[in-house]
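A selection of the complex's chains, in situ.
Per-chain residue numbering starts at 1, and chain names A, B and C are given in the order in which the chains are listed.
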Amino acid sequence: MLSSQHLHDLNAPFVANHEFQYAHLGEVLDQREAASAAGVVEELRRFQVAIPSWALGTGGTRFGRFPGGGEPRSLAEKITDVALLHQLNGSSNAISLHIPWDIPTDVAAVQQQLAAAGLHIDSVNSNTFQDQSAQAHSYKFGSLASTEAAVRAQAVQHNIACIGYGQQLGTKVHTVWLADGSNFPGQQHFRRAYQRTQESLAAIYEALPSDWTMLVEYKPYEPNFYSMVIPDWGTSLALCQSLGRQAQVLVDLGHHLPNTNIEQIVGRLQHFGRLGGFHFNGSMYGDDDLTTGSIKPFQLFLIFNELVDSAQDATVRNPAVAYMIDASHNTKDPLEDLLQSTDNILTAYAKALLVDRPALAAAQEANDAALAEDLLRDAFLIDVRPLVAEAYRQSGGALRPVAAYRQVGHRAGLIDQRGRLAVATGL
Amino acid sequence: MLSSQHLHDLNAPFVANHEFQYAHLGEVLDQREAASAAGVVEELRRFQVAIPSWALGTGGTRFGRFPGGGEPRSLAEKITDVALLHQLNGSSNAISLHIPWDIPTDVAAVQQQLAAAGLHIDSVNSNTFQDQSAQAHSYKFGSLASTEAAVRAQAVQHNIACIGYGQQLGTKVHTVWLADGSNFPGQQHFRRAYQRTQESLAAIYEALPSDWTMLVEYKPYEPNFYSMVIPDWGTSLALCQSLGRQAQVLVDLGHHLPNTNIEQIVGRLQHFGRLGGFHFNGSMYGDDDLTTGSIKPFQLFLIFNELVDSAQDATVRNPAVAYMIDASHNTKDPLEDLLQSTDNILTAYAKALLVDRPALAAAQEANDAALAEDLLRDAFLIDVRPLVAEAYRQSGGALRPVAAYRQVGHRAGLIDQRGRLAVATGL
Amino acid sequence: MLSSQHLHDLNAPFVANHEFQYAHLGEVLDQREAASAAGVVEELRRFQVAIPSWALGTGGTRFGRFPGGGEPRSLAEKITDVALLHQLNGSSNAISLHIPWDIPTDVAAVQQQLAAAGLHIDSVNSNTFQDQSAQAHSYKFGSLASTEAAVRAQAVQHNIACIGYGQQLGTKVHTVWLADGSNFPGQQHFRRAYQRTQESLAAIYEALPSDWTMLVEYKPYEPNFYSMVIPDWGTSLALCQSLGRQAQVLVDLGHHLPNTNIEQIVGRLQHFGRLGGFHFNGSMYGDDDLTTGSIKPFQLFLIFNELVDSAQDATVRNPAVAYMIDASHNTKDPLEDLLQSTDNILTAYAKALLVDRPALAAAQEANDAALAEDLLRDAFLIDVRPLVAEAYRQSGGALRPVAAYRQVGHRAGLIDQRGRLAVATGL
């Protein structure tokens, strides 16, 4: 952790320029009228995106992994890393856990560490896509959708155990990603696999405390390459509707077929009141798990445009959405990558907050396509970085989080402390 | 129309070889036990796929159209063409109409012509994606989803009028393809466009006779290139569920994003009891509207595998599915293309009927991926053409429909009669 | 045409705010050092993008066309429309012609009109994807790749005639888009079709004046849906290499398979010295022909990043690139759409000019992925609209071209003059 003096010193060289730009933007926004600088900064400060415990180390592909050193070796070290991120940007106040990688051994100590850093546990995530050494049954041919009752029971129990760990740690969200599917035509009976999945999810749902949310994720392919049991939002939605009001759809930006209009899905799910959560990442081809916003920043803006539009629409009865980054860091320092992702997310959000919604609604009503498009473009083109930086500063963070992280030589310190070959648990 | 003697003569040169092959295949199937030749032939004869009135002339792309001559200039001529197809293959006993292209002027005459040819009207299809000359309001910016109440009302009335024409002609299926959408981000408000669509569809549904089915089609893009109001099966399903039991989803093979597992969607919709109809065609890139089965014959087989599996599963409560070809013929003679499409459809269906389902179910239960796949492959590799030809023959048609069509010089006759520049209404 | 006084009056309400923003940006850029405001404005003013004659009217899809009225009915009226665009933005000083749609009847008059408006003819474009009424042979089954020698000869002669028209009008670029291909497996012999195409192109190339460039375009599908003879840049390049130094590859942004990294192709072609021209448009799914930059503005920036990088690299020996918009306007006023496209192009170009190239090169050498990405992002996030507006103003145009166009009620005037049902030639 950095002292506030240290952070102050790190910001010092940038303050004058920041204030110059922030003041100018303030004037520009005042003329524009759609939103004030201070108002946007306040919204940005409120926005928090959870960090997954498994994204703190170097990821990899099936072809290899090139670790960068200093990776966290325990839940405590993972919390330490997230605490640093949160200190730098004030926007990462939660951590998502993957069970069994992050089973807490000393719950009280974890809670104390979290509290000291102003953090909390965002959600627990089940893992039924890998076999753990002590496991009775293999998930090679599926888990919640398995043809074998014993396998399904084991997977259900694992999910219920996850909820238990979550209760100990004070979270209220359980996330299920179902990797089940098939690699070949004929391997799996589509309707029966769906039905078994529904029954397994219902058994988990029954164990869900009444103030919890259960998020059901979808993905069209990988790790199975012919079919996935929950390939698309339509399937997730149908499952959630069959489960009950506490079941919600989770959208991962990398989990779509080529050319999918994701922002429309987001709008649709909110219309149904079933958008439960987001996994942010960047994608060019598939589940590439790159830095959020690095490939398609305009799409990210359009997604936030839907989120803001719904949030401001009293007719939409969608509950609060859980935001999380879910990325894999192969060539960048994971912590830098997470700071960049958060920065891109806040940038997209700030732009979406600047959209002149009454004017947009009027242009849409009038079918003035050119004007409607231009109103979105206008907000997208504004350089909102002063707003994001101001939000960081007001939260006690760094005007330029990545630069500050580099300036203090944080990675070198981690390598010294944890070793060059440290491997994050679960990777 | 051909006399039965003429058809008999056309078949004569092929009979000996056909009987040789059919007998051999009968023996092979008897050894195999999954299904008998006679049983499959009977199923094939029962299977009927409707011909859309608009597919009887040369289609085209936005870049041009190269008509082949002799196209039907009226509903009567369209029925004449379908009658010939049905005579040749015994599998095309219905015709789908597009309103206003096919508004009948003399209903009794149409009914008489249909009855004489053993045909009926499969469905009526609305057209709110083009402006007709006498139309009060333009669909340039949408129809059922339009922001203008008058436009929506006009589109609803048009759909109700379609139902009226259908009642006159004795069909019980109304198909809605909603071309509405947007070309640019911001142009259309996603949630409100969905809501207006739902309300418009509800107004049409209210006018639906209680023994009718209303089919709701989806398509991810084209003619709009940023968003379509009903882009995917999930949206169609949600709309149908909101409307009532008579609303069903229609699957067009060309209306999916790249790499979509369509057979899984088919299985899913049947699980929900909501698969209402099919538009068959062939696709390599998008809505290419090629000959069905010409590009991905294995996918077509896998789709029929789902249909057969559901049909034989008493737990599936999906109503009867309406089958139609919906293709565009740019470089082939449209009638030859339709004969080829029907042949490919029957071929895929025959193969699906040969799957050893108990063995497949056992392999699936045992997670024996290699065996399960092999059981599908086994059925797919059997050369079922003798079964299809036998079905044609038993129905009084041609052993080789395209060859017969060519042999009698049908196209030349049509050109003589209708002219080289005849253009099918609606094209 | 507008008088300069009129333009001055149109700009008046925006001048103060523009100067405020331009001055601020100038300061910011001075601190940044990579490029000065004045320098960028000068580059923007130099940049010219040609307007295709066929994009001045409403386009359409195969499903319909919704004309907006007032479309140009002759080459003279097309030049008039481009003249207005150029007056408004100073960036559209050329027009691309499609033969036979734009065959000049009075060459001297055309030249006079062009000269008066400060315009010239950018290129001639052949059309062998449609049949013209007086044509001896049909292109239904191909043109330069046809199996029939007479068809190929006719297509070659048409291309040579295009060059002739171009010589009369003073252009030096001939563009060939080859729509040839096949809709079904087996229809076309791949190697022979390629060879015939090569021979036909060689015959055209032989007729090319020594100071002309011949551009060879590629496209993976549409109007053919199984194969195109020139589907990708590799094929275009191979053909150009076989023809000679005057043959160059033309990149159309909509002519790629899903997920293609187009900016890499641009860089690659420049490495080979074979990037001859650009067709700008916007694409979400395929050849959607939307407003350039409306869907993927970051990709457009990355493409300009390659163009700027090459232009500043003395080792790259790529000749000057011909820029043209090639879009279809279905729901917007075509002239507004072209103004928006040009604005988006200049915006992307301005951002690319702001990239700190020495710093980027250093980050790339050091494999500092996070920093390298951030250097691009930094340029992309700057709001460069004041630079683009200043370029317009210095060129005597409108600070806000679309707003000015609307303000003067130009479309209403065109409808009055040309009629509501006027249809642009060729559409």
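Here is the rule we go by: a contact is a pair of C-beta atoms (placed from the backbone, for glycine too) under 8 Å apart; a residue touches a chain by one contact, two chains touch by 3 or more.
In this text the structure is predicted, and so the values were computed from the model without any measurement.
**Q** Since all chains share one sequence and 3 are shown, how many copies form the whole assembly?
**A** 4
Keep this in mind: only the chains that are shown with their structure count from here on.
**Q** Since chain B and chain C are copies that touch, just let me know if over half of their interface numbering is common to both, same, or not, different.
**A** The interface is built from the same residue numbers on each side, given that over half of them are used by both copies.
**Q** Enter the angle, 0 to 180° in steps of 5, of the rotation superposing CA atoms of chain A on those of chain C.
**A** 180
**Q** Per the centroid of Cα atoms for each chain, what is the distance between chain B and chain C, given in Å?
**A** That pair's centroid distance is 40 Å.
**Q** At least two partner chains per residue is the criterion; list those residues in chain C.
**A** If we look for residues of chain C contacting two or more partner chains, we find 258, 284-285, 291, 294-295, 331-332.
**Q** Quick check: in the complex, which residue numbers of chain C touch chain B?
**A** Residues 59-64, 66, 129-131, 138-141, 179, 182-185, 187, 220-223, 225-226, 258, 283-286, 288-291, 294-295, 328, 330-332.
**Q** Residues of chain B touching chain A in their complex?
**A** The contact residues of chain B facing chain A are 140-142, 147, 182-192, 194-195, 220-221, 226-227, 231-235, 237-238, 257-261, 263-264, 267-268, 270-272, 298, 302, 305-306, 309-310, 313, 316, 360-361, 363-367, 369, 372-373, 375-376.
**Q** Using the touch definition up top, name the residues of chain C that touch chain A in the complex.
**A** 17, 21, 24, 28, 31, 258-259, 261, 284-285, 291, 294-298, 331-333, 336-337, 340, 347, 367, 369-370, 373-374, 377, 380-383, 385, 402
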